[in-house]
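Note that this complex is displayed minus one protein chain, with the remaining chains in position.
First chain written, first letter: the chains are A, B and C, and each begins at residue 1.
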Amino acid sequence: MRQLIGLIPLIPLLSSVCLMLLGSRLPRLWIGLLGVGSVGLAALLTGLTAVDFLANPEPFQLTLWVWMQVGNFAPGVAFYFDGLTLVMMSVITGVGFLIHLFSTEFMEEDKSYARYFAYLNMFVAAMLILVMADNLLLLYLGWEGVGVCSYLLVGFWYQNSANGQAARKAFIVTRIGDTAMALGLFLLFSELGTLNIQALGVAANETWQVGDKLPLIACLLLLAGAVGKSAQLPLHTWLPDAMAGPTPVSALIHAATMVTAGVYLIARTHELYLLAPIAMIAVALVGLTTSLMAAFTALTQRDIKRILAYSTISQIGYMFLALGVGAWSAGVFHLMTHAFFKALLFLGSGAIIHCLHHEHDIFKMGGLRTRMPVTFWSFMIGSAALAALPMTSGFFSKDQILLQAYQVDGIGPWLWLGGLLGALLTAIYSFRLVFVVFFGKANTEPDRDTGWRMALPLSLLCALALFGGWIMLPVAEVFPVASGLHPAHWVEYVSIAVPVVGVVIAYLVFYSGQLPVDGLLNRPSMQSLQRFWHSGWGLDALYDRLFVRPYYALAALLKGEPVDAVYGLIVAINQTLNGWLAEGQSGQMRRYLISMVFGLIVVLAILLGVF
Amino acid sequence: MDGLNIPLSHILLVSSLLFAVGMLGLMMRRNIIFILMSLEVMLNSTALAFVAAGAHWGQPDGQIVFMLILSVAAAEVAVGLGLVLQIQRRFKSLDMDNANRMQG
Amino acid sequence: MLMINLILILLIGGLLAMLSQRYGSHVPRMVALAVVLLDLVYLLLALSGMPELTGLQAPVPGDPQTWLMHYRAEWIPAFGISFEFALDGISLLMVLLTLVLGVVAVSSSWTDVNIKQGFFEANLLWTLAGVLGVFMALDLFLFFLFWEVMLIPMYFLIAIWGHEQRAYAAMKFFIFTQASGLLMLVSVLTLATIHQSNTGIWSFSYFDLLNTQMAAQTAYWLMLGFFVAFVVKLPGFPFHTWLPDAHTQAPTAGSVILAGVLLKTGAYGLIRFAVPLFPEASMEFAPIALWLGAAGVVYGAVLAFAQTDFKRLVAYSSVSHMGFVLLGVYAWNQLALQGAVMQMVAHGFSTAALFMIAGSLQERLHTRDMCEMGGLWHNMPRMGAVAMFFIVASLGLPGLGNFVAEFLVLLGLFQVDPWLTMIAALGLITGAAYSLLLMQRSFQGEPNISRQLNDFGTREMLTMALMMVALIGLGLYPQPVLDMAQPVLNGLLQFSATVVGGQL
Partner (left out) sequence: MNLSQMQALMPLLILSLTAVVLMIQASIKRDQATAWVITAIGLVLTIWGAIYARDFSQTVTILLTVDSWGLFFSSLMALAALVTLLLSRESFADEGQRKEEYYLLLVLSLLGALVLIQSSHMVSLLLGMELMGVALYVMIAFPEKGELPVEAAIKYLVLSACASVILLYGFALLYAATGELSYAGLGAKAGAAYAQNPLLILAGTGMVISGIGFKLSLVPFHMWTPDVYQGAPTPVTGYLATVSKGAVFVALTRMYLDGQLYQYPSLINALVVIAIASMLIGNLLALQQNNIKRLLAYSSIAHLGYLLVVLIALTGKGLASDAVTYYLTAYVLTSLAAFAVIARVSGEDATQCQISAYEGLFWRDKVQAICLTVALLSLAGIPLTAGFIGKFYVITVGVQSSLWALLAAVVVGSAIAIYYYLRIIFAMSKVPADAVEHQAYPGRVLALFLTLLVFALGSWPEPFINYATGL
């Protein structure tokens, strides 16, 4: 059984290759079957493996072949399987399967159906490799692989060059992080002499003390990679634009799986982070600020997908916060639950967009409650979980995070407060979405409700979003156990109450309108503040000024090839000299005579030692 | 003839002066005839130098070379004058500065 | 003997191709293809006949007997010049690369040559012959001979079948390489002269000239002579400016050979001659070389980003990629060197493919200007997919050859100079920038529906498939290549270590 895990990434990969090679010739049904079936099969295998693993939870390692061997640098194409891997794999294959299924209906009319599933399958394969890798190099392979797939899928509708822009932005911004991460790998290898994750943990503990400089640098470099992939400050700007891709893609890549890779990376290498407390704090702070920034921004967006995008950023911020405070399992737990409800929300929005002929602006929707019941309920549940209303899956995970954040000595309470503020905002914007879209009067008519291929995944995800909180993660022996003692009860109550308050506010403001905020919002100061938030805190513009434009300017400057000018100069000199000398050849004999006599004089001068 | 034994250096001086004169003429005159004449002057200056040197060393070689020079001069001038005719015919002038069809 | 035959087959084949013109303009290309394939098969058969090939033992730089093959015949005894050929792992790799890309080149120029096909194929084959000579000649005189002679057919390829500015490009290419070659000639002759005055016997044999005793100052100057010649060919910053013009103006096959193989001769020269002949001097010089390499990586990437001409962009990307080779060589440790060798092979394939795509675009659109392209995916999905593959390859996607190369180089470089590694790593980001821009401008964006373009045909797809498989192979299981180069590099490292007593 365990030898079979090699197949799990292989199956989607193969089907993806098949689709690429002969996709154009296959009938749509086959394409659908191949695309969905492969992932389904992968999910099935994962399930079997899970059963087998839970029976006796013994991590194991499977080496397929040695990738490259140069001296003592010998990373293998090898998988490592433990609880964490299992969680990630089940999320990827499970949620992935549902999203594939959803896509078959969503992408129905699209010409390049096959290309879509080819990319999507390749993505699943790459993501699986990422989480199963037993060494950082193979992980890096998956890491870059998902990056490319995301690039391909964001730019899937290549005819519109705006999508291409978004795709390139996504890839290049994350590439910045990846490069930092690569440097981290170099550092780790040249210091510890291996890239095998387990071995790294051991070696690091042997060679380094807590608080050393090298582990700090290494962790920060890895963090940079994670930040890029997971769209955290300061490298988050690509994710909102990445919404240009088909909505199921956003659901799978930019909500459920790829963007959480950063979380996975840090959780995976937690042994290193434990050696670098400062790095941990950095992680926590990055997470917190990101979550707040994104939450504020989400409040002011009008595009349904961008709202969800920012909320994703903010939720991943929570996960980082969790990792930063050492709540490893809580972070991973939130990763999972978030995968459920955010996928649900995205698919829901996808359904809306699909049925509202590609309408994105929430204020152009409204009153969909009755017309699209399935979607409505899924959105309800999704938002509830997102807002972490009690008993929903989101509640359990977020609650754990907040509590453990509170316990961090020193800055703990402040982290907790920040988290609370975030939770409040989350509740507000998520229910703003619900109220604006589904209640009130209808602005546009949906041409139909969802078909079963959309409804089934939605309903299944609903179940998960509701009850996912009861799942027990088998990550006990992966992470060091968090401190068991519980903070004062009022802390818990507050953490539970805050989201509810948020929902109430949202209700008052966006539904019943009993809380008139328009006057407040229309103040110039507030206007500009809103604009500031809406622009994602002006970071895009800032980067544009700081990096993009200067780079273009530099390129334009160098286009003329200054180096070549030097050689051009040499040529010019030769030509002018030639010109002068040719002038001398005037054809007049007396000149020739004069030059002879001149030569004679020079020769005599040299000989007689005049010079 | 011990009355006049002029030191070699003096004669060489004279001959070099002659040489210089000829060379100046060569550089200054534009008429081909005069140019050829200047050449003659230079040749003779060398001849003088040889003769003097021969006398200085008491060898006949100097005079022999002198005769050779005479014959060489004759040959050169013979061809030269032949060409002068051609030039007169084709350029309609003896001014060498006009003979600059080839340049660059 | 084998090695000479390899060259002779190509030379004679070239003649045949030229003569075969009279039987129709389509005959020469078939002849050419046959000849290259024959050469390739001949080599492979010969190799399969050698049991000790696997592992290739451990060739000691100074001792030809330990090499895979060695052939020596007197040529000009008066100066100790001989036909000395030898083959070790690296040369073998390069020879294989040359022949495979030779096949690609012939195929890539299958349809787009419409004048003097015979002479064209002849020049192609002769260039290949010259390159093989460069890779196998171990007599410095002979090496220099091939080094210079291979340029002439290349010159004709550019000058006769090139594009608008072929005259300028060909001239620039020839003068750059020749002028730098003169410096190398002076160095070679000086080296031989010193050896002669030391030992009293004339010899140009690599094996005799290794560890020739000379003053440090002299060694430094001689090393510079070699270095310049090789770096011009590599091309390294700031001697690269001939390359964009040559590549842009050359016909497709020319670009393929130029980028795929000719540039590698420079890298090969550095590994084989420049460093081993003057280890101390190279050690002294290494920091400068490394900086030049890093500068090349970044500079090339930025300029590639600035281009609007498809081929020119790819050309500058070569500058950037070969910068990694320079880094790898002068970092001079196992990882980096392996990376450099890897890069030589991988870049050969990826860039050759991109040039071939550029060629087919030019053939169909009659322009290389990307502003006039866009949305070509719609018209030619197959070509688009292929282009996408090679573009992600050239931006260093893990799992493809170029990644292994660049990663190893940087990993090795990090042991030597972490800060420089960071600068060089910028190349990964900028690389992504220009590669994706290329894709965006040409294949994505608003398609021009009215355009009627025929997509890649079977011949093109087969050629491309060949290179794709190669790159994937290199990316997922590079071990065969690494194993071939390993013993050679170990030998070199030990050798230099014994001379200079340690790292470069």
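We take it that a contact is a pair of C-beta atoms (placed from the backbone, for glycine too) under 8 Å apart; a residue touches a chain by one contact, two chains touch by 3 or more.
These numbers come from a predicted model, not from an experiment.
Looking at the complex as a whole, the chain kept out of the display touches A, B, C.
The chain omitted from view is touched by exactly one of C:V100, C:A122 or C:A170, namely C:A170. For the chain left out of this panel, the touching residue among C:A58, C:V103, C:I152 or C:A295 is C:I152. In the full complex, subunit A touches the omitted chain through residues 574-575, 577-579, 581-582, 584-585, 587, 589, 591-593, 595-596, 598-600, 602-604, 606-609. Those residues of subunit C that touch the chain absent from the view are 75-79, 115-116, 144-145, 148-149, 152, 155-156, 159-160, 167, 170-171, 174-175, 178-179, 182-183, 185-186, 189-190, 192-193.
In the full complex, subunit B makes contact with the omitted chain through residues 8, 12, 15-16, 19, 22-23, 26, 32, 35-36, 39, 42-43, 45-46, 49-50, 52-54, 56-57, 59, 61-62, 64-65, 68-69, 72, 75-76, 79-80, 82-84, 86-87, 90-91, 96, 99-102, 104.
The working rule: only the chains that are shown with their structure count from here on.
Our note on geometry: subunit A versus subunit C, Cα centroid distance of 38 Å, whole angstroms.
For subunit C in complex with subunit A, the residues that touch the partner chain are 237-238, 240-241, 244, 299, 302-303, 305-307, 334-335, 338, 374-375, 377-378, 381, 385, 388, 392, 397-399, 403-404, 407-408, 410-411, 414-415, 418, 421-422, 425-426, 428-429, 432-433, 436-437, 440, 443-447, 476-479, 482, 486. Those residues of subunit B that touch subunit A in the shared complex are 23, 26-28, 30, 96-97, 99-104.
Interface residues of subunit A, counted against subunit C in their complex, comprise 20, 24, 65-71, 73, 77, 137, 140-141, 143-145, 148, 151-152, 155, 158-161, 164-165, 167-168, 171-172, 175-176, 178-179, 182-183, 185-187, 189-190, 551, 554-556, 558-559, 561, 563-564, 566-567.
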